[in-house]
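Apart from one protein chain that is not included, each protein chain of the complex appears where it belongs.
Let's turn to subunit A:
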Amino acid sequence: MTATQIDLLQSAGSASQANLSIRLERTEVNAIAARGVEMVYQSGTERFQALKNIDLEVKSGDIQLLMGPSGSGKTTLLSILAGILTPTSGSVSLLGEEISKLSSSKLAKFRLENIGFIFQGFNLFPALTALENVEVALNLKGIRRAAAHRQALDLLDQVGLSQQAKRHPQDLSGGQKQRVAIARALAGNPRLIMADEPTAALDSHNGHAVIELLRNLAKEKGRTVLIVTHDPRIIDVADSVAYLEDGVLKSGVRTR
């Protein structure tokens, strides 16, 4: 089955068809596929190979963890898989699209339509309210003011922050900020969620809340979630864990 066929099934609208498509994606289509990815940084005569011949496949609807010690290349790999960095060699396919071959403008459009990002540092716009932070993401996707306002409120409600919609990020706790970031990542219903250390800056309670939200994204909403993390608590909800060390993918563990 091709990605186009899956799209058709998803757009058919009925719950059974959507479930069918998700089930088929999980079993037959890789949402993320990396082949022979290498990344070399060159600075003068200095040459540093951050990633060495990475092969990785993430099935649709899975929660995939990327773990490993600091400096192992996790964030570099995440940047490449998200289409933010271009690998020195190798190819990356997202949702069946070979993104390595896309122009930068098409790649940006692909990210806009298909990927939601969650950052360790939240990366919220401090001058905007929680609501406006989510609205901006919706506006970028072409959703107009009134509809964006309505959807943003709905997304904040989904992460339990509708009461804090008018607050600015500096008035929110770390956990609340990350939930706003998750609401923003969900804007426009992207099929891929890429998260970089989403629980690193959070205490135990907020960490668990965020983990639960991520689990829901995959298990109830069918999103494919790629998470770079050091946090062992997330392993419990992951479908697969890949360990990276010195730029080499050491092992992959299928947890379920």
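Quick note on the criterion: a contact is a pair of C-beta atoms (placed from the backbone, for glycine too) under 8 Å apart; a residue touches a chain by one contact, two chains touch by 3 or more; residues count from 1.
The definition used in the following text is that contacts and distances are computed from a predicted model.
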Which of "Ferrous iron transport protein A", "Sulfite reductase", "CbtA family protein" or "ABC transporter permease" matches, in UniProt, the chain that is not displayed: "ABC transporter permease"
Candidate in contact with the missing chain, chosen from A:40, A:136, A:153 or A:235: A:136
Selected from A:40, A:153, A:200 or A:235 as touching the chain missing from the view: A:200
Those residues of subunit A which, in the complete complex, touch the missing chain: 75-76, 78-79, 82, 84-85, 105, 108-113, 115, 117, 119-121, 123, 125-128, 132, 135-137, 139-140, 145, 196-197, 200-201
